[in-house]
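There's a structure below that I have some questions on.
Note that this complex is displayed minus one protein chain, with the remaining chains in position.
Our next item is chain A:
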């Protein structure tokens, strides 16, 4: 894994954004190789706290993405399991996920794969843990009864199939989860720990999130920042690169 430690939330966000930008350029999107997103969801589409609204306001409306290329799990589908299965098919049809970007919950979950989720699970309906419900109550005027208790989510197995995984972790309240994710064993109680067995993972975090890690770990990865920062340097434009293919040589091994 690569552990990227930045000073604060904005710097972590910026590093992650630049990395994603570079990866998109290397991927060489075009007709037939489109940029696809997938997310868990469970709320009515036009609810202001639905992922549809969140993604629209924070992402889609600022870019020129074609609506047909957006795939968001529909929590209001009549047959939820069929919706999940169809989603897995769409991923396969698109050639698999090139880069999965996600965060983790304070209980170490990736997407909505709550503690106890199978580490080889696929896209399915999940019941949410109390921790998650509490964490989301602030979007529903603090009223616990209004928070949805179920969500459609990509499975741990689904994410493991991605060619690369990037996890963003910021804030002191995620520090223990980060510790469990990278310094402890692979454990279905902290589902994000599954990525220890993924060949290509990047964890991007801020100082606060490292509070539970060993000083040795933090020093080691901070020492690698010189090398890691090369990954976010601006690449040549696609035009100039001409026929260069997607895989760029990594300067070191994981």
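Please note the rule applied: contacts are C-beta pairs under 8 Å (C-beta built on N, C-alpha and C of every residue); 3 or more make two chains touch, one makes a residue touch a chain; residues count from 1.
Just so we're on the same page, contacts and distances are computed from a predicted model.
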Name the absent chain by its UniProt protein name; which of "N-acetylglucosamine-6-phosphate deacetylase", "Ribonuclease p protein subunit rpp14", "Proteasome subunit beta" or "Neuroguidin" is it?
-> "N-acetylglucosamine-6-phosphate deacetylase"
The one residue from A:9, A:27, A:56 or A:139 touching the chain left out of view is A:56
In the complete complex, which positions of chain A touch the hidden chain?
-> 45-46, 52-53, 56-57, 60-61, 64-68, 70, 72
